[in-house]
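A single protein chain has been omitted from the complex, and every remaining protein chain is retained in its original position.
For clarity, chains are labelled A, B and C in written order, and residue numbers in each chain start from 1.
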Amino acid sequence: MKVNVLAFGIAKDIFGSSSVDVELPGQNTTGSLKKSLEERYPRLKQLASYMVAVNNEYAPDQEILTERDEIAIIPPVSGG
Amino acid sequence: MKVNVLAFGIAKDIFGSSSVDVELPGQNTTGSLKKSLEERYPRLKQLASYMVAVNNEYAPDQEILTERDEIAIIPPVSGG
Amino acid sequence: MLTTQIEISDQPLNIQSCIDWVMSPQSGGIDVFIGTVRDSTKGKAVMRLEFEAYEPMALKEMQKIAERAFEKWPVQKLLIHHRTGILQVGEVPVIIAISCAHRQAAFEACLYVIDTLKQTVPIWKKEIFEDGEVWVAAHP
Partner (left out) sequence: MLTTQIEISDQPLNIQSCIDWVMSPQSGGIDVFIGTVRDSTKGKAVMRLEFEAYEPMALKEMQKIAERAFEKWPVQKLLIHHRTGILQVGEVPVIIAISCAHRQAAFEACLYVIDTLKQTVPIWKKEIFEDGEVWVAAHP
């Protein structure tokens, strides 16, 4: 399954783009998406932390993804 | 000794004036001034509390007064 | 640089200019407390308020509060403006604005200033109702 992933802040710099397409070979979960992204973009692992948001909600690693979901990588926030 | 006493808030209503002259027969202290005023204006004793300020500072009952002091009756404050 | 501004005025207070005064390139956070005249107290409709100040002493007491706030927190600029006279519902009797490098200190200092002001500064408030008036806190 292929998903489109939005990137913000430093994640946009790491991806070199504000969104990337990712092919998920195994499980369609947030956790396997993170694993795929970390293999392709090792700098992701150097972040203090990062979260995945699915349809504008923070998602746990077990969340099942579908192709229609709006998926985003959320590096450590620093608003305010 | 005679002192002039400024009044604010409800004390002004009780005295019927924004300042009164008070003759101190005995000790020239804040405490004896309060006693004299309470005899003359019994409604003072019905207040939740009140303080005397001497030269713009809250004064204890033992403070010695002089005729040149600026003396004021400070009923419970309610600013802000 | 002047770091404290304390005023008592019978004219409407200007919120924006108070905030502008405490802003500085060194500050990261400003906390502002704005008192407003409520339309009721203990369930009774308030028509208006009247504030009276013993001005020289009130200014002196507010200055003491400001000095204490500077001792207790890393405050950059601190402003207290208090109004006197007749105020209608919705009008502003007091503005306290405090700038600090970090927000927590600004919040704590601002709460300290308003709490202490209400305890020590010789200013009195009369509530005017449809059927009478009362000096707030005068009686037990």
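Simple rule for what comes next: a residue touches a chain if its C-beta (ideal position, glycine included) is under 8 Å from a C-beta of that chain, and two chains touch if they have at least 3 such contacts.
None of these values were measured; they are calculated from a predicted model.
Enquirer: Quick one: jot down which shown chains the absent chain touches.
Expert: In the entire complex, chains touched by the missing one are A, C.
Enquirer: Which chain C residues touch the hidden chain?
Expert: Counting only chain C, the missing chain is touched by 15-16, 19, 23-40, 89-90, 99, 101, 103-104, 106-107, 110-111, 114.
Enquirer: If you put the missing chain back, which residues of chain A would it touch?
Expert: Contact residues on chain A toward the absent chain are 6, 8-10, 12-13, 46-48, 53, 56-57, 72, 74-80.
Here, only the chains that are shown with their structure count from here on.
Enquirer: Give, as an integer number of Å, the spacing between the C-alpha centres of chain C and chain B.
Expert: Computed value for the inter-centroid distance: 26 Å.
Enquirer: Would you kindly tell me how far, in whole Å, the mean C-alpha position of chain B lies from that of chain A?
Expert: Each chain reduced to its C-alpha mean, chain A and chain B end up 73 Å apart.
Enquirer: Which integer distance in Å separates the CA centroid of chain A from that of chain C?
Expert: 48
Enquirer: Using the touch rule from the top of the page, what residues of chain C touch 2 or more other chains?
Expert: Answer for chain C, listing residues that touch two or more other chains: there are none.
Enquirer: Which residues belonging to chain A are in contact with no fewer than two other chains?
Expert: Chain A, residues with two or more chain partners: not present.
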